[in-house]
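One chain of protein is taken out of this complex; the other chains stay put.
Chain IDs A and B follow the sequence of writing; residue 1 opens each chain.
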Amino acid sequence: MKKKMQRAVQLAALMALTAMSSGVSAALTNEQLLSVLLSNGAINQQQYDDLTKLSKEDDDAAKKAIEDEVKVSMKGGHIKFKTADNEFKFQVGGRVMVDSAWYMANANTDPDKNWGNGTEIRRARIFLKGTVWDNWDFKVQYDFAGSGSLKDAYLRYTGLKQYLDHPLNITVGNFKEPFSLEELTSSKYITFMERGLPNAFAPSRNLGVAANSYGKVLDDGNWTAALGWFGQGITANNKNGQNEGNAVVGRVTFAPWASKTKVLHFGGAAEYRTYDQELIRIRERPEAHTANNRLVDTGKFRADSSMKWNVELAGVYGPFSVQGEFMQDRIDLTDYAEDVTMSGWYGYASWFITGESRKYSNKSGTFGRVKPKGIVGKGGWGAWEVAARYSNLDLNDGPITGYSENNATIGLNWYATPTIRFMANYVFAWSNNPGLTDPNIAQLRGQIDF
Amino acid sequence: MKKKMQRAVQLAALMALTAMSSGVSAALTNEQLLSVLLSNGAINQQQYDDLTKLSKEDDDAAKKAIEDEVKVSMKGGHIKFKTADNEFKFQVGGRVMVDSAWYMANANTDPDKNWGNGTEIRRARIFLKGTVWDNWDFKVQYDFAGSGSLKDAYLRYTGLKQYLDHPLNITVGNFKEPFSLEELTSSKYITFMERGLPNAFAPSRNLGVAANSYGKVLDDGNWTAALGWFGQGITANNKNGQNEGNAVVGRVTFAPWASKTKVLHFGGAAEYRTYDQELIRIRERPEAHTANNRLVDTGKFRADSSMKWNVELAGVYGPFSVQGEFMQDRIDLTDYAEDVTMSGWYGYASWFITGESRKYSNKSGTFGRVKPKGIVGKGGWGAWEVAARYSNLDLNDGPITGYSENNATIGLNWYATPTIRFMANYVFAWSNNPGLTDPNIAQLRGQIDF
Partner (left out) sequence: MKKKMQRAVQLAALMALTAMSSGVSAALTNEQLLSVLLSNGAINQQQYDDLTKLSKEDDDAAKKAIEDEVKVSMKGGHIKFKTADNEFKFQVGGRVMVDSAWYMANANTDPDKNWGNGTEIRRARIFLKGTVWDNWDFKVQYDFAGSGSLKDAYLRYTGLKQYLDHPLNITVGNFKEPFSLEELTSSKYITFMERGLPNAFAPSRNLGVAANSYGKVLDDGNWTAALGWFGQGITANNKNGQNEGNAVVGRVTFAPWASKTKVLHFGGAAEYRTYDQELIRIRERPEAHTANNRLVDTGKFRADSSMKWNVELAGVYGPFSVQGEFMQDRIDLTDYAEDVTMSGWYGYASWFITGESRKYSNKSGTFGRVKPKGIVGKGGWGAWEVAARYSNLDLNDGPITGYSENNATIGLNWYATPTIRFMANYVFAWSNNPGLTDPNIAQLRGQIDF
């Protein structure tokens, strides 16, 4: 009898285990009760067997019901749905970022070229994403800010990991080309309100197809690799009978340390793009998106092709972090025999006064969400981070006069909750553009993602 | 016995199958049974204690599981998600409004200035909103009608109520400035298809920051107060080197009665706004959004600042309701020494033939959703409301010639369900604008929000 009971208990525990969730547990009590009644002679063996079988069937039905069930989670500030077997997943969410900026500069002789204060919705996005039949991911994301723009819109097959040593994902659609650590780090997580000046070169999203993989190296290190072919933009860019340009692009990263509080990241990428004599333009705002002027701007010129490359370096040591990139763009001009070469770089350091660490994402070789140790409104004070960056962009070469610019930025970030952040940036901008005066810019942001 | 048992098992399996969560309650039965068995001597005290403990543990586990669960509700016509502890909430929804209008007017000498019949999607919105970590609310709403426009996009902190006597919310982002009862009442709930003529002065949504509070007065009365600072629009309005204009605005309301069927509401608001010599324009359609002409229109003129104010009065007595506002806008012109003062007012009465009352919202001092006593398609006939309004707008003063207009409107509303409404409006419009003929307008709307 004792043994039987023990067996029953073990079985019950096992069942509760596989069931994950639930309930069911009332059945457990029943089985114990039946054992007791049998041993007391209150029921006979036949009755015990019948009732135990009944109880088991109930249990199985409940387990089946639980497996079929969709789980909803909200605890992290995002609403997520998934089937209990993880075969199907779905998420709807978005982000809102609201900016206000004040410009301090000498008056321009042309009043239209003064710097004006302004407020704006920097980003207001919604997305739907999910997984279907285990191995297919999708995402659609739209940004309602400004005149609106489609962001991610892709389909991804992740099923090759069944046949290979490593994960190898194939993505088709509109998504970011694998180029530049700061560009590939989501705007939700970048350290300053705007990415540094050399971001002018980063291709960002285009319509294409790419393969990516990643894996472990050394004790707690990590590598990633991505290779893709991309067209231009989300509409057919062939209006004047030209072929739309296209690009081959690849990126590799290597992180000998990639733990929660200690990261050392090396990376590099290159993109070769054809243009079919298209008019292109390279320009950048002074690290403030509300700016109504650009200190560096090549104007439009015709190009046949471009070759871009960059190198990335980043490190995290507890609450301290540094990050830097150098980028170069060599452009084959249509209307001149010579090529032009433009370049830029930035470097920055940040410190979480409250002790958090910047989070490194092993799958993408980029940075991710910082979770403050205390939540504002729930007895905590959030996370506080101070940071400083210097960045440079030189768009002057040969026949192209785009001027050069240097920015120094200091920043203060307050992470009220894992999904809510307030930012203050003060930017000092200098350029050799004779048509504009150099501004200092104070700007604030409130942001939430959900 | 065997057959009965089998049938019972099948039934149980079926139930468990369709089921998801539930019932806890089996544990209770167990405890009763154990008591009976103990007193009958079928089990001994030790067995009773063990089994009772087991049963209690089951019960507690089930209760805890239910608490961790996300609740989904749909019964009001809106889908809402929340954690059982109310810490996280999420909602996705929207609204669709479809209009058709017919214009009756004498022919114009300029055929391009005739009034043309038309159909349009008046509003087609979706929104995501929610609460995270108890004290932070957010909302994003976009309107796909016309060429599309971002509506609400904000982040709100509601946690100060932990430290203060009253709720005091801080909102950052794009939302309606606190000005005008009719403007602040959602388009889902306004009594006529379009707001009255003086709505030309209401600032509606801008990007800014505001504080608002509310509380009880007298027996069943209510007050609200709001104060905010706002910029202009959702993109930086500084293109010509000007600073974007900004405004300080406040509104207070006082309702000595604010019950379900008896409301008396007094309110007033004021907004002081700077423009930095910007070109502005004040104009309004004849209370029909499909109108291809405007009888009142100042054209563009430059302004340095404006001072707006309004007073509000509204009452509900059972199925009867009245509402009125007066608004004035005093504008400091850039190109003339003098100021100009423009104004408008409206007043209306409505009667629910089927006995419902307009609903007053205590938190915002505006009007809300009317729930019909019977649902169409479920045996009821919905709610029926008749209403009449007179409104006036005078945009003529000093050097500004915008003409003046008077409208009389009669309306019939049919609330088929709490979220579905059909509206018919007939508008008589008169103006002293010599370039246009006065139209009569018949218009219909179908609307749903979800």
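Convention: contacts are C-beta pairs under 8 Å (C-beta built on N, C-alpha and C of every residue); 3 or more make two chains touch, one makes a residue touch a chain.
Here the structure is a predicted model, which means the values were calculated and not measured.
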| item | value |
| --- | --- |
| Absent-chain contact - pick from A:77, A:178, A:208 or A:439 | A:208 |
| Sole contact to the chain not displayed, among B:114, B:305 or B:396 | B:114 |
| Contact with the hidden chain (one of B:211, B:313 or B:375) | B:375 |
| Residue of B:64, B:239 or B:300 touching the missing chain in the full complex | B:64 |
| Contacting the left-out chain in the complete assembly, out of A:104, A:217, A:236 or A:353 | A:236 |
| Touch residues of chain B, complete complex, unshown partner | 5, 8-9, 11-13, 15-16, 18-26, 28-30, 32-33, 36-37, 40, 42, 54, 57-58, 60-62, 64-66, 68-69, 72-75, 77, 79, 92-94, 96, 98, 100-101, 108, 110-121, 124, 126, 144-146, 148, 289-292, 375-378, 416-417, 419-420, 446-448, 450 |
| Residue numbers in chain A that touch the chain omitted from display | 2, 5-6, 9-10, 12-13, 16-17, 19-30, 33-34, 37, 42-44, 47, 50-51, 54-55, 58-59, 61-62, 65-66, 68-72, 81-83, 87-90, 92, 126, 128, 130, 132-136, 138, 140, 142, 148, 150, 153-155, 157, 159, 162, 172-174, 207-208, 231-232, 234-244, 246, 276 |
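Note that only the chains that are shown with their structure count from here on.
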| item | value |
| --- | --- |
| Separation of chain A from chain B, taking each centre as the mean of its C-alpha atoms, in whole Å | 34 |
